[in-house]
Every structure is written in structure tokens, then in C-alpha cells.
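I'd like to ask you about the structure that follows.
Note that one protein chain is taken out, while the other chains of the complex remain in position.
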Amino acid sequence: MIKVGIVGGTGYTGVELLRILANHPQVKVEVITSRSEEGVHVADMFPNLRGRYDLRYSIPSVEVLASCDVVFFATPHGVAMSMAPELLERGVKVIDLGADFRIRDLEVWSQWYGMEHTAPDLAAQAVYGLPEINREQIQNAQLIACPGCYPTATQLGYFPLLENKLIDHRRLIADCKSGVSGGGRGAKVGMLMCETSESMMAYGVPGHRHLPEIKQGLADVAERPVHLTFVPHLTPMIRGIHATLYGVLKDPVDHDLQAMFEARYANEPFVDVMPAGSHPQTRSAKGSNMCRISVHRPQNDDTVVVLSVIDNLVKGAAGQAVQNMNIMFDLAETSGLETVALMP
Amino acid sequence: MIKVGIVGGTGYTGVELLRILANHPQVKVEVITSRSEEGVHVADMFPNLRGRYDLRYSIPSVEVLASCDVVFFATPHGVAMSMAPELLERGVKVIDLGADFRIRDLEVWSQWYGMEHTAPDLAAQAVYGLPEINREQIQNAQLIACPGCYPTATQLGYFPLLENKLIDHRRLIADCKSGVSGGGRGAKVGMLMCETSESMMAYGVPGHRHLPEIKQGLADVAERPVHLTFVPHLTPMIRGIHATLYGVLKDPVDHDLQAMFEARYANEPFVDVMPAGSHPQTRSAKGSNMCRISVHRPQNDDTVVVLSVIDNLVKGAAGQAVQNMNIMFDLAETSGLETVALMP
Amino acid sequence: MIKVGIVGGTGYTGVELLRILANHPQVKVEVITSRSEEGVHVADMFPNLRGRYDLRYSIPSVEVLASCDVVFFATPHGVAMSMAPELLERGVKVIDLGADFRIRDLEVWSQWYGMEHTAPDLAAQAVYGLPEINREQIQNAQLIACPGCYPTATQLGYFPLLENKLIDHRRLIADCKSGVSGGGRGAKVGMLMCETSESMMAYGVPGHRHLPEIKQGLADVAERPVHLTFVPHLTPMIRGIHATLYGVLKDPVDHDLQAMFEARYANEPFVDVMPAGSHPQTRSAKGSNMCRISVHRPQNDDTVVVLSVIDNLVKGAAGQAVQNMNIMFDLAETSGLETVALMP
Partner (left out) sequence: MIKVGIVGGTGYTGVELLRILANHPQVKVEVITSRSEEGVHVADMFPNLRGRYDLRYSIPSVEVLASCDVVFFATPHGVAMSMAPELLERGVKVIDLGADFRIRDLEVWSQWYGMEHTAPDLAAQAVYGLPEINREQIQNAQLIACPGCYPTATQLGYFPLLENKLIDHRRLIADCKSGVSGGGRGAKVGMLMCETSESMMAYGVPGHRHLPEIKQGLADVAERPVHLTFVPHLTPMIRGIHATLYGVLKDPVDHDLQAMFEARYANEPFVDVMPAGSHPQTRSAKGSNMCRISVHRPQNDDTVVVLSVIDNLVKGAAGQAVQNMNIMFDLAETSGLETVALMP
């Protein structure tokens, strides 16, 4: 059994890791940390886990975590980069669900995250954990930077178009809608049910931390810097991201976009290209690691519209982290991730 | 008291007219029709109206409706155009909340609505009831085509930019999110709570009936045909439309967009330009006739993002219809429409 | 115009007072206080109020509040009893939406609210502001203790049965369901949308602060102490209380319960006895000051079931407070309270 540690186990990505790993046949969670909940049983925090774990929160300690084969960081930015170096030195693999190692240009990182990066060497080694573009590097990685939720949905939607140089890299618009679990489990007035339910709003229009991450990923496949307008919206549901992606065809001739998308993802276990004309619902991915995508060209005009949906806590966080772990440890990539989405 | 008739009083726009008119000081609803609910008291259908009306549904009859000063049609397309001619002849003013008179090009109308137009003369006379652009014509109109919900939010958001010729008319993208009440009160599996709650989806990407209506309105102010990509989304909330509107500045110099928007709507009682940097929530308009707008230029790049929110049943339907009536009968434009949005 | 002050204007009952009073024709809100938001415009906190008030939060000061004719306290317990004495001395009427003056037995009060009562004389004078039982005393009151939300729905449902001595006063069960706005606007993890949406739970089963208040009110009409089991539930909606009330008929002969309920509330503007066989929905009261009630006797057995619904923020708080004010100032009791519930 692979010994797993989780740093930061009281937030939504932490409990989601516990939910997924509870049914993973090759894994045992040995350590879970929380400064505020030391000594508390995980099932007392999260009753859905009753009977599934005999595990209490402990204070994060490199000593203890070093006994694990792999440590997940489900923490705010800044935590992973402070603890990862020592763990890696001791031969522990590290998968960061936070933002510390997602952006290669550390000046850009500092500008968006408001602090100095304290582990620049690791940032250079870290592999961006999006299997659909980096599977081989992930296999040999010691340190994974798990993509953000918006970046996952957005990149998977844009890849076929940009890889094939079909759309103008200067005219990208990602209009994204996220459920409120993306806002985390912190006690904030703005995330109360009274404030978020029965309402829709954009936020972060002047700039959101996922913008540079998405641009980096798209630039890599476009092989040039891209212009992207990214507008996230807070949507009155718990889980799910719906990315509506716009691109302008450089050459508005006839393209078989459907075939191109299907070919691109034919061997991907967690990307499902829907039939032509489909409109995927976020709930078709709820609780599962699937990304469902459809591609449209309205009125056969020069604008392409891609619809890409994921569960932000699964393919957008904990599920993708486990997918990375499976690849790193040479397990079946779908191990522990066979859950069917909950519908209705 | 102005005598009001309502044709089609069992849907959500019908009951919303009743809710608004219950507190309108210069109006009395005399007739309300429904083929299926003949004889039923309105308060037995809609208990929120108990004690407010002494009114039963009757079979629609021109004879009876002709005793009214104004008749609202809250009906599917096709109904208003069949009854309006006779009512207008008898001197009754007509306000159609449906789609029969919204589009001037009747070939386009037929193509999107799948039937022949049976009152082409009236279509030519009808005034498009968006007071923010047509107030003077509305004052003297006999027949009003009330705008659709998406078209209201979208046009109000784009007007200042297009009137000032600031953005490229060939690169318009309207990514719109609507609450489920926009889908009506019909018994459809797809609108069950189990199907729509806790999920987000786009629909009608290949083409939606509001597309030609929006294009017509934007073309009028742009003074040339526009290219528009319009993607509506079904959002898990009852009321509200959030339009996220994208435009590309023709000349990316410094513009005081905030001042331009504030000036454009300075005298409008139902358009509220929010302070710079704002992100309006749909709930800030819930139950009220307000449209709240903010304008952004992310990273000072060449893309402008306008956020425009309304309550689809009020400013997007029944409230706007009453606003039109107020203008037509020379009442205070806000009469009956002073409701403050319900928050939380 | 009656000059109004509001102490504690940033919570949900505070903003609800502002919403209601915005359209009250005989009232002007002159002062609103908040320690944390001093200087902030009310419309910057609550955008639904934009254009309706020219009012900023100020630090609470008896000096300033004394210029008002009436002061509402929308505060946690303990605040009103500290400021009310001086205000009353200066001739200002006080309406407390909190719990300070609801319970006559101050030992009981202290036990449930965990502090000493500092104004016992006032507690003795305060009138319990439930107009349906205390209208005359309210007319001459200087100090009103506005009932809690659960107590309002529960007492109105039980009154006809207990006044007529029909049910066993030792076997009362009130199973109540409240929307999450009852939990207030404080930043608490347990009130996040992710924690409360899509779930139902009971809380406070061992004891809830509204229990002694309900028992006091029911004992008054029963003319003896009552046994009551009260179980509140947190329901995944923003507004609304649904009280399901059980009683055991002392004499299980034929009773015309429907007629008894209708007669009891025939002249009440804000209690609506629904037709026999009805099941009122909380949404039929949403945003309005109505309490809707139906009474059932399933299978003609000896158990009576009363269903009583209100909007917890209106009839359960701010609306009832305004109703009290109207009575105290000899205004039409419905002034400012004519809003029709928002449906859908």
C-alpha cells in the first residue's frame, strides 16, 4: 500500500482527497494535518467519512510526513513551498494542489500571489500536473504542481484548437462559471448561502490569479504568447465549472472540429468529447473526474465556441491529484477514480 | 383608473404582471384570460395574490377585452398577432410581452419562429418597447413589442459602446446566464428542479430566437449590421439574467468608459451604472425593475467587458411592460415599479 | 414624517427594515448605526438600496438617536437593554427586534441568554409585539419586544386551538423549518452555501432560545403552563419558516376547526387562513408580511396538524416591527407592508 500524507485536511479539497482515497485500493492515508483541529478525528469534522478512516488531525511535521511515500498539499499558497524541499530531499513525492509551483516565471508568480517565492529551484523542476499534456513528465516527476480548477477546464477546451493553430491566439475569451465550493471552506460573509444562492455574479474581472496560469499553458501549445480575457463567475451551485470558450478561426473554411476534438482525446480516460451539438451539464461530472467537452461553430461563422465542464473539486483538484499519483506510481490511471457522477 | 386586460395569465410573466399591478395606484386589472383555467380564481392558482384580487380567468374574447384601455399579451408567439388587430381597431392599446412584433424583417421572424406572420402591417407600426432607446415613440404608440429578457440586458449593456462607435461591430460576444424562470411554467422534464438545480449548462449555442432581436437592436445604434455570438446558459436560480458582454476597442487609447456609461444613463430611472470596479449581482435586481451595469477594461487591454444584470421577469418582461404602459398613459414612469430588490 | 433610527443596520433584519421602510409613505430613516461600518453608505453594503437612501452608518449614540421618534434595535441580545432606558426617558419609542424584552421571567431569560438582565423594570413594562394577541397594548406601548420568528409562526398556528381549550396543553409538538437567513449574516462556516445548501438538518434539539418564548405565549392563552417539544430545522432556502404544529384533541368529537380558524383571524390583515385541505408554501409569503395557515385533522383521528408559514425576515422580524410601529403611531396597520410575495 502506498502511504499517503495530506497537509491541510480541513478544506474542501482535503476532504475530497479523503473521499476519493477511501475507495482507492492501493493507498492508505497515514497522516493528515491541521493546525487548528489537532487531535480531532476526521469523521468528527466530516461525518460522511464515519466508519471509513481511523485518523486524527495532527500538527504538520516533516518528521512524520517523511514516513509517507507521497504527500498532498491541500493548502493556501506559500505552505507547500516551505515544506516541500525537505520532503523531496527525503525521497517523498509531493503533489501540490495549491498554486506554489504552477507558474514558471517567478516574477509573474510573485506579482499575482503577493509574496516572494522561497523555492525557486523546485519551481523549475516541478511538473505541471495536467496529464492530457504532460503525462510522460508526470511519470518521472518528484514534484507535481496540480493545475487550478479554471485552468483545467479552460486548457482542455482550448488545446485542440491551439495545437492545430486554428484560432487567433490574440482573441481568446474564457467566460467561466464556478460553483461556490471553489471559494473554499473559510468563514466569509460573501460565501454564505444567503449571499450566493439565487444569484449570479462575475468577480475578479480586473484580474484573477488563474489568468497567468491559463496563459502559460495556452502559450505552450500555441508556441507564442496569447491574449486572453478571462472572466470568472460565482454560480449558485456547490460543485462544477462550466467554461465557455471563444476563439476566432484564422481561416474560416470548413473544419471538422468534432473529429479533431475526438481524435485529440480518443485515449484520454477522463476527457469525454460529447456528440456534435451537445451542451454538457456540469452535473454530468459531479463527483467524478470527467471533463466533458463539446465544440460548436454557431451559424457556421468564424467564431468557435467550446463548452467544457468539470467538477472543480475532482478533475479541478483532488481527483486530478490522485490521477497524477496513479501515473507517478505506475498504477492504473483510473484507480480510485471510477466514480460515476451523481445525477440527479 | 386605467382598465387593464391580460391575455395569458397563468405563466410566470402573467402572474408577475398581477404582482406588479396589485400595487399600481392608477390601474385596475379587469380581465385576465386563460383557456385552460376558465373560472378559476387567480388566487387559487397563485396564493401570493390572495386578498389582492377579485378576479377569475375567462376565455379570451375580443368583445370582453375591448372594454379595457390596454391589453397585455403574456402569451407564446402567434397569439398576440391574431388578436391585436381587432383590439387596436377598437382603440385599445396593446403591449405584447411575446415575440410577435419584435423583429421588423418578417422573413427573419418567420425563419426563427417557424410560422407566417399574419399581421405584417402591425409589425411595421409596432414600437420596440425599450424606453432607454425609444421613449418618445413609446409615448405615442398604440402597439408595443416588449423586448425579450436577454435582449434587454444585452442591449442596455452595449448601447454606450456602440452609440459611441468605440468597439468593433464585427466582434461582439454576449455570454448570458438566465435563471430557470426564463424557461416558463410549462411541464417539461428539463425544467424540473432535479434537472436544473446544482448544474450549469449552455443551450441553444447553434442559434437562439433572441439572437436576431439583439442583432437588430445593436445594428440600429451601430448604424450597420453587427456580428454577434450569443450563448445563453441555464443557471440554477429562479430569477435573474447576467449578461457578460465582450467588445474589442477599435482604438485602444485611454477612454473614460465609466463616465460615458454614467452620462448615457444619468436620467434613466431603471438603469443603474455601478461604481467603477463593481461586479453587480443578479439578486441586486431580484423582484425590481432595475438594470445594474458595470464596465471593465481588464489589464487595460483592448477588450471591454460589460456586466449587465436584470430580473428577467421584471425588467426583462412584466416590469418593462408596465414601464411602457406608464409612458403610453403619461403616468409617472416609475409608478408601480418602486419595489426594492429582495436581498437576501 | 416619522423619524426612524435603526441600531444594528448591517444584519439581515436591519437591511430588511431598510427595504420595507424605503416604500413606507409616512416614515423617514434618519439614523442607522454600525460600529464596524461607520461612514459607509448603506447602498454600498446593500446595492438593492442604491438610489433609495442617502444614509451612512454612524456609531450608535443616544444623543443622535434621541432625535428620532422611534428606534428599532436589530441587534444581538444585550444591546437594546443597554440603550433603551435612556431613549425611553427622552420620549423615544423603542422597538426591539432582538430578545431582550421577550421573556417576562428574567431568571428564565438569564438562563437561556447567558447574561444578567440589566433593565428589569423595562422588561416588566415591555409589550410583546404580536398584534394578533396584543393589539391594544401595542397602541399605547413605549417599548415593544418584537417576537422571534419561530414564536410568531408557532403561536399564530396554535392560538385558536388553545384559546378554545381544544387540545391537550401537555402534548404540543412544534416541528419547525427555517430558511438560512434565520442564522444571520455573521461569517460562520456552518452557514456557507456549501454547508447548508442541498441538505436538511435539525439543530438545537436539546434546547433552543425560542422555546421559553413560545411556551410563555402559549401558556398565556392556555391559561396554564404548557409542555412543548420544539425542534427547529435548518432548511436549504434563504427565507421562510414552515411550522408544522401537532396537538391532541381533548375531546375527539366533530369540530369545525376550519371555521374556528377563519373566525379567529377574520379581521387580521396579516393572517390568512387558507381553504380547507390546503398546504401553504413558504414562498407564498416570501418578501411579504403574511402568515398563511391551514388546519388538518388527518384520518379524522385525534391529532390536529396546523401548517403555518411566514417569511422569517418579514412577519418574523422587520415586517412585524413595522406593523407594531404603525399601530403605535396610529397609522394604517398595513402601511408600507402591502408587498405581494415574490412567486416564483
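Order as written gives the chain letters A, B and C; numbering starts at 1 within each chain.
In this section, contacts are C-beta pairs under 8 Å (C-beta built on N, C-alpha and C of every residue); 3 or more make two chains touch, one makes a residue touch a chain.
Just so you know, these numbers come straight off a predicted model, no measurement behind them.
Across the whole complex, the hidden chain's contacts among the shown chains comprise A, B, C.
The omitted chain makes contact with just one of the residues A:Arg35, A:Arg50 or A:Lys250: A:Arg50.
Only one residue from A:Met201, A:Ile214 or A:Ile238 touches the chain missing from this view: A:Ile238. From the set A:Gly247, A:Pro280 or A:Gly316, the residue in touch with the chain omitted from the display is A:Pro280, counting the whole complex. Touching residues on subunit B toward the chain that is not drawn are 12, 180-181, 185-189, 191-198, 236, 238. Interface residues of subunit C facing the missing partner chain: 171, 173, 175, 177, 179, 194-195, 197-203, 205-207, 227, 229-231, 233, 235-240, 242, 244, 246, 248, 277, 279-283, 286, 296, 298-299, 301, 303, 305, 307, 309, 344. Against the chain not shown here, subunit A presents residues 12, 15, 19, 22-23, 46-52, 181, 185, 198, 238-239, 272, 274, 280-281, 283-288, 290, 292, 338-344.
The rule is short, and it goes like this: only the chains that are shown with their structure count from here on.
These two copies of the sequence, subunit A and subunit B, are related by a rotation of 180 degrees on CA atoms, to the nearest 5.
Centre to centre, using the average C-alpha position, subunit B and subunit C are separated by 36 Å. Inter-chain spacing, taken between the CA centroids of subunit A and subunit C, is 45 Å.
Of all residues in subunit A, those that touch two or more other chains are 194-195, 197-198, 236, 238.
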